[in-house]
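Before anything else, here's the structure in question.
Removed from the display is one protein chain of the complex; every other protein chain stays in position.
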Amino acid sequence: MTVREIMWTWFYKLASPPYVYGASAALAPWALGGAALAMGYGLIAGLAIAPPDYQQGEAVRMIYVHVPSAMLSLTVYTLMAAASAVALIWRIKVGHAVAAASAPIGASFTILALVTGSLWGRPMWGTYWAWDPRLTSELILLFLYVGVMSLRLAFEDPSRGDRAAALLAIVGVVNVPIVHFSVVWWNSLHQGATIVRLGAPKMPGSMLWPLLSMWLGFMLFFAAVLCIRLQGEVLNRERQSTWVREAVKS
Amino acid sequence: MMSSSFWVMGGYARYVWPCYAFACVVLAWNLWSARRFRGAAQVRARRAAEMAMAAGGEP
Amino acid sequence: MNVGLLEAFALIVRRELCLSFRRPDQLLQPLVFFLIVTTLFPLGLNLQLSLLRDMSPGVLWVAALLSSLLSLDSLFKSDADDGTLEQLALCGQDLTVIVVAKTFAHWLVSGAALVLVSPVVGTALGIPTEAFLTMMLSLTLGTLTLSWLGAIGAGLTVGLKRGNVLLSLIVLPLAMPLLIFGAGATDRAISGTSSAGALYFLAALCVFTCTLAPFAATTALRITLE
Partner (left out) sequence: MNTAADGLSVEKVHVWRGDRHVLQGVSLELRPRQLLHISGPNGTGKTTLLRVVCGLLRPEQGRVSWHGQSISSVRTEYQAALAYASHEPALKGDLTALENLRFAVGLKRRVTAGELRASLERTGVGACADLPARVLSAGQRRRVALARILAMQATLWLLDEPFTNLDTAGTALTGELLHSHVQAGGAALVVAHHTLEVDVDVRRLELGP
């Protein structure tokens, strides 16, 4: 089979709900195991082995949770928008299921990033919230998540709710960079250019590895939870079709 | 390394441990709510299957 | 024999304006709301005029955003309720033309009116008259952009019963860059420094939204018309 055919059959398989249901059921435990391993190493190395920061001291250890969750909040939103675009343009129902499944996970990571961000900022700023540009864009991202989720639930007909939320996710993802840029511009207006860099500028290897493994752990954890939620979303959307009866009977 | 100084976190214990505690809460909530959501969907699907079976098994 | 694009656009704009002026009270309500909100802030903050001047760009722009949102709900809702929206969608013209015409007419009636009233509010908030030009220019760009973002939100929530709270929840996060650059431009105009930078960003945002939003709003409307 030529590469094109492989790509096409792979794409076709991904669009068929029973295949996705089966695959995500099989994938979930592996992803969860991988996440546990990566996070285990990341926690031990981050908390105990990695050196404290010369400026922030031990407080810097909070980046091992804050930075991965902040990155994940953005990656999940982008994935949600991509799945929505695929679903809206090629009318693939599984895309809506992926978008609907990833929204709450992304929102929870955004809340985690906000809380850990303000806890981390407290020693430096003296308050829990100082309108730091990155945390402010994170807050606006949370509003975008809430908007997409509540719009999806506002419709009685689930397929219409899916399409409306899909469009809002696409419009939202286009606005995320604009929001971030304008918040940074607005912040430089008041505090001048000397913003304390939240992320450590150049990290020694011993700090970088735990951070990378925590990020990997978060990604795998997201994949695991997504697979579990995706099974529920696919079942809800395919309740009438025949394959669901076999899948549910066992 | 597991001496008391580890738990003190150089005086920032008040921020580091709540930060990790909250992270565990968020991760646990994700896993728990995902499983609950899947379970509820399976129950609804099973009930729909039984109803369809009872109604003569037509598609 | 077929009706051309511009003809259809002009006809729909005339229809919307004719409909709006049949109910002038509904035109005034957002403007009065704009005035009331701007009088709330000084009462709530009981500042001297000089301090009020520093606050005034933010107050003016937040009030403008909220009053524009108020009138956005009626963009498609009245037509959807009495079934004429379906007739418009099926009249043989591309749905985008209809959405563009309706949103432009709605902006004329709400956004442009707001810009004309803004000097009154500006003086009340202590904004010097030299800054009026920049303020009105930034408000024009801002309200135009907001009308388009609101068209997407209104298109998505037109079929819902309690849609207007959700409309604000959807549109406001998207309108935050607008508020930042708009208030920033007015703030610099007041302090005398050049507000060209902020105005350019606002203009770029306006052009970007005015070109992409019509297609998103049409898709949104097509989803809820189903």
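The first chain written gets the first letter, and so on, giving A, B and C; residue counts start at 1 in each chain.
The rule we apply is simple: a residue touches a chain if its C-beta (ideal position, glycine included) is under 8 Å from a C-beta of that chain, and two chains touch if they have at least 3 such contacts.
Just so it is clear, the structure is predicted and the values come from calculations on it, not from any experiment.
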Q) Since one chain is left out of the picture, which of the remaining chains does it touch in the full complex? A) A, C
**Q.** Of C:L70, C:L88 or C:A220, the residue in touch with the unshown chain
**A.** C:L88
(Q) Looking at the full complex, which residue from A:T9, A:Q55, A:S206 or A:Q240 touches the chain that isn't shown here? (A) A:Q240
Q. Who touches the missing chain here, C:I12, C:V99, C:A131 or C:I180?
A. C:I12
(Q) To test your reading of the contact rule: which positions on chain A touch the chain that is missing from view? (A) 156-159, 239-240
Q.
To test your reading of the contact rule: which positions on chain C touch the chain that is missing from view?
A. 1-3, 7-8, 11-12, 14-15, 18-19, 22-23, 79, 82-84, 86-94, 225-226
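The rule is short, and it goes like this: only the chains that are shown with their structure count from here on.
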**Q.** Whole-Å separation of chain centres (CA-atom averages), chain A against chain B
**A.** 15
Q: Could you grab the centroid distance between chain B and chain C? Build each centroid from C-alpha atoms only and quote it in angstrom.
A: 42
Q: Would you pick out the residues of chain A that each touch at least 2 other chains?
A: none
Q.
Residue numbers of chain B touching chain A in their complex, please.
A. 1, 6, 9-12, 15-16, 18-20, 22-23, 26-27, 29-31, 33-35, 37-42, 44-46, 48-49, 52-53, 59
**Q.** Of chain C, residues touching chain A in the complex
**A.** 152, 156-157, 159-160, 163, 166, 169-170, 172-174, 176-177, 180-181, 184, 201, 205, 208, 212, 216, 219-220, 223-224, 226
Q) If you look only at chain A, which of its residues touch chain B in the complex? A) 32, 43, 47-48, 52, 57-59, 61-62, 65-66, 69, 104-105, 108-109, 111-112, 115-116, 119-120, 122-123, 221, 224-225, 228-229, 231-233, 235-236, 239-240, 242, 244-245, 247-249
